[in-house]
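Apart from one protein chain that is not included, each protein chain of the complex appears where it belongs.
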Amino acid sequence: MHLPNFEYLAPRNPGELATMLAEYGSDARILCGGTDLLVQMKDYAHTPKYVIDINSLDSLATISFDEQQGLYIGATAKMDELLLVPVVKERYRALWTATETVGARQILSMSSIAGNICNASPAADTPPALAAFDAEVKISSSAGSRTMPLIEFILGNRKTALKTGEYLESITLPPPAPDSGSAYQHFRVRGGMEIAMVSAAVSVQVDPDTGAVVDSRIILGVVAPTPIRAKAAEMIVNGQVPNEESLRSAAQACADASKPIDDFRASADYRKEVLKVLFERAFAEAYEQATDSGA
Amino acid sequence: MRNERDVQEQVLADTAELQETRAEVQPVVQLRELEPVVPDTVVEEQVEDEFAIVGKSIPRVEGFDKVTGRAMYTDDIDLHGLVYAQVLNSTIAHGYIRKIDTSKAEKLPGVLAVMTGQDCPTLYSVNELTPTESALAIDKVRYFGEGVAAVVALDERTAAHACRLIEVEYEELPPLVNAWEAAKSNVMIHEGADSNINHHAEQAFGDVDDVIARADVVVEETFYTSGTNCAFLEPQSVIADYDPGAEKLTVYNCNQLPHMLQRTVAKVMDMPVEDIRVIVPHIGGAFGGKSEATPSVLSASYLSRKLGRPVKLTYGRDEVFFQNKSRHPCHLKMRLGFKKDGTLEALDLSTLLDGGGHSGWGFVVLWFIGALTQLPYKVPNIRYNGRRVYTNKPTPGAQRSFGGVQARTAVESCFDMAAEKLGMNPYQLRMINAVETGYKAPSVVECRHSEFKKALTSVAKRSGFVEKHGKLPHGRGIGMAAGHYSSGGAFLLYNSSRAHSTANIRVDTEAGVTVFCGVTDLGQGSTTVMTQVAAEVLGVPVRKVNFICQDTLLSPMDNGTMDSRATYGAGHAVKNAALDAKRKLLEVAGVQLGVRAEQLECRDETIYSIYDSKKTMSFWDAVWKYQDIVGTVFGTGDYTPPQPKGDYPGKIIGPSPAFGFTAQVAEVDVDLRTGQVKVLKYYEATDCGKAINPASVEGQVEGGISMGLGQALIEEIVVDRKGRIMNANFHDYKIPTTMDMPDMDTEIVDSYDHTSAYGGKEVGEAPTGPVCAAILNAVYDAIGIRFKELPLTPEKVFRAMRGEDPRGPELEPNVIGFANANYKEFLEI
Partner (left out) sequence: MKQLVQLKVNGNTHDVMVSPNETLADALRRGLGLTGTKISCNQGDCGACTVLIDGKSRLSCITLAMSSQGKEIRTIEGLETNGELDPIQRAILEKQGVQCGFCTPGIIMSARGLLDENPHPTREEIKRGLSGNLCRCTGYTKIIEAVEAVRDAEYEKPRLVQVQ
């Protein structure tokens, strides 16, 4: 339970960060909250030569919202700060719930959304919720920047699209459509300090006149190495007023799309069954929000 | 799991030879010659309203230090020249150590010494029957995480780094991780043995088979209770400080039983007991799991003597799990026979305990499970047949409600099953059979005081149990369970006939009242309770009492804090010591006041005549005079419980001078779609005699319930087929958080045990025992499915609701599966 040896670096601005990453490459790890990296280092899962602490890069800590650009979350913005932004609770409900679910107050005040993404744990709470809003990530390096959809950024268990020398600079979520709603549901064995065993994030846009679903995003968490988008399920719910039968077949489509693991916590079979329930509950919640806001 | 069934068939096939070696057990009858009950102290004439300090919820006397961070736990202590040790733990569960290369570690700058098993080869155990443990593994490892080498360095991180440089070559043996398999294996975990069965317990009172054959209603069921970890927040830590000049060793360690630890260290270090001083700093929770010596104590002692300087060794959380010494996983087969009117006539229990690599307290747990079926219900015919088997797993030992969770889960589940068959409310069936003051079990167990029925009635009333049971909507349920625990055994653990508890007291104007006592405060509050007792007797405020314990140089020999014996046993000793000092003091005061000493009382720091309000003097003036005339006021007192007569196997385990009782009701909600069980509300009623400190009693009850709730729903040590613990951390081994605990409604029923000092008896362990059963019974009430295996995970409930085998498809790492053995197989292992 001791950290391996490393050299500690603290860049003063994003430029210095990019330079350090260019210089030390794969010998370096970025430290933001520490709730994942330092725990893994104590297990000797990582033994980087350099730890680059970006906690004090305040210029990357911004959270902002406007109707055109949507929600902007800087790399070092902490989860508890996100929870205090009213628009997140009001209009990005799935993200708010997923964030609120993480660990406990201490963890929320230390962890960043960006860190939760870059750690790329299949059990992470916020990536499925972010993906339900078509979140994009901005990746930067000394060579410049690029953006990509979050769902493509996470490549596998602990694997991301970050190349040597790159860092995740920000996350952007488009403004939510009118008459839309979202929800996040997770299943866990313990009431507090717990990670999800299965999760589902749903966002829906509803035609206020007919009650039919105009568009939806259904993202499944912890049932594959990465969050997965259940397109087949979306196809089932899109274009019609949801009913018991369509929801049941969408739930089955979610289960079919999932590839959960068997381990000592639960069997794959059971995780699929829970996934169906979570989807249905998340969908009902999101749909209710969408129709409420339209009223 | 399927494999386990195969194994059981093999077990059946192999029984013939084993049967021959099994001793014939004759039913033991005619054991009713008990010594007459002699009151241990003069029956208290005071009524509780008259107590000044006893019965008051005063805050913990050490509480200020604990809320300000001043309280020093072992790892907080720094000594001049202190150096740090760390342990390299085995990465396999079973195998020979062929080679250990420590050369790289020795060369690391900052490293002072490296040791391996051969350096400190004396074997030990907390029990004298099976001393098989050692500071570090010698030639062979028997469980995953067993220490194989230790390094001492200038700082902890260097020591930890050096451990990583040690190279160990193992020759692996097949790990025996399944108790059924181990019971019949030809691979011996302890070489030279002819079987992996560590201990076999058999007891019979009356003719159980005959009575059950004639019973009106019989229930018969198998259960599996899981292995959990005590999960105290403070990892074990030790500082060994060898003084080369005096050739004496001081050990600072968070151990519940300093006098026992002293003997273990003396044995392994080959030093006289009196040259070992054990100091127990504040203990950050123990729950039984700190009642044995950890190997770290012996490694640190060896290294300190080698270097001639103090050595600290603090475990990481993973090592707490490796060393375990917590709840035994247990398979139980229970049969109960009732008359039509609900009277319990016979109880028949067989068990198989998964014992891990060593024994420790294990054989006592084995007997205790049987002993704990003799109460809290009257049952004239009892048979118990238990075995404890070595496996290649971390060794279980003692955990709060030692033997109780296993016994209660089986008995209380079967009671609800019987109530259904009898067409009775479960509360009614419990009331019919509940023990009362004066009940004598067919063994030598005797219940000298009980308000158990009051507790049952209280909890039933407050929860609305009778009205709700069987009538809540599907998915909602209510369940009852009850239990008891001993307030210390009747027999001493140490091989001697000395008193179980001794207290010495000194009263003078230089230090006030100072009590020297041998009990250990694990956080349960014994220091506060003992202080209240002494203050009550002498009529001084609590703040004038110094309580010295947890140091073998100063504390008189004590049986230690375990078996819920502190308030009862040590409470007697402290009261007797204070009475002794008071008697001496009042003689001098009587002369001063011209009053017979026996007409004087002490209260509010004043000595006064009970007949003449004008005859008073200050308590401290009296002490001053006494010191002038005689010297320091010394008092001494001790306590030994009555020794029951009779002779049968396992006699020393079970009898107790007093028993605490608990009755509990859980209300649950089952998510019908996911199987998740949520406890909505928990009701409890305690008969702990007179609560010396009611808020402390409530704390014991609430904490005890939370431990039981964890075991019922979320806690289990999971070991894979190679014997590796899958969840040796607080992330995957889940103990309840604030979000998991229901609102609790507890009550201390009106009770006063006249055999006790100030009427109090145990409350530390009874409340943990029935929690699993109460929840299982509530889940049955909610969804009509009876679960017999802990913990009750959502997946098990979900599968059962779908009519599937709750255990599901075989999960590779999950080998702690339930073995649905029939009674015959149980007998024949």
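Note that the chains take the letters A and B in the order they are written out, and that residue 1 is the start of every chain.
As a convention for this text, contacts are C-beta pairs under 8 Å (C-beta built on N, C-alpha and C of every residue); 3 or more make two chains touch, one makes a residue touch a chain.
Just so it is clear, the model here is predicted, and its values are computed rather than measured.
For the chain missing from the display, the contacting residue among B:486, B:501, B:696 or B:755 is B:696, taking the whole complex into account.
In the complete complex, the residue from B:349, B:398, B:705 or B:757 that touches the missing chain is B:705.
Only one of B:83, B:283, B:410 or B:562 touches the absent chain when the whole complex is considered: B:283.
Considering the whole complex, the residue from B:96, B:730 or B:752 that touches the absent chain is B:730. Interface residues of chain B with the unshown chain, by the touch rule above, are 57, 59-60, 62-73, 75-76, 78, 155, 157, 230-235, 282-287, 316-317, 522-525, 695-696, 698-699, 702-707, 729-731, 735-739, 741, 743-744.
In the full complex, chain A makes contact with the omitted chain through residues 1-8, 10, 31, 34-35, 38-39, 42-43, 51, 53, 55, 80, 103-107, 109-110, 191-193.
Note that only the chains that are shown with their structure count from here on.
As a whole-number value, the distance joining the C-alpha centres of chain A and chain B reads 44 Å. By the touch criterion given at the top, residues 1-3, 5, 44, 104, 187, 189-194, 262-267, 269-270, 273-274, 277 of chain A touch chain B in their complex. Contact residues of chain B toward chain A in the complex are 156-157, 160-161, 164, 316-318, 673-674, 676, 713-714, 718, 720, 726-727, 732, 734, 736-740, 793-795, 798-799, 808-809, 811-814.
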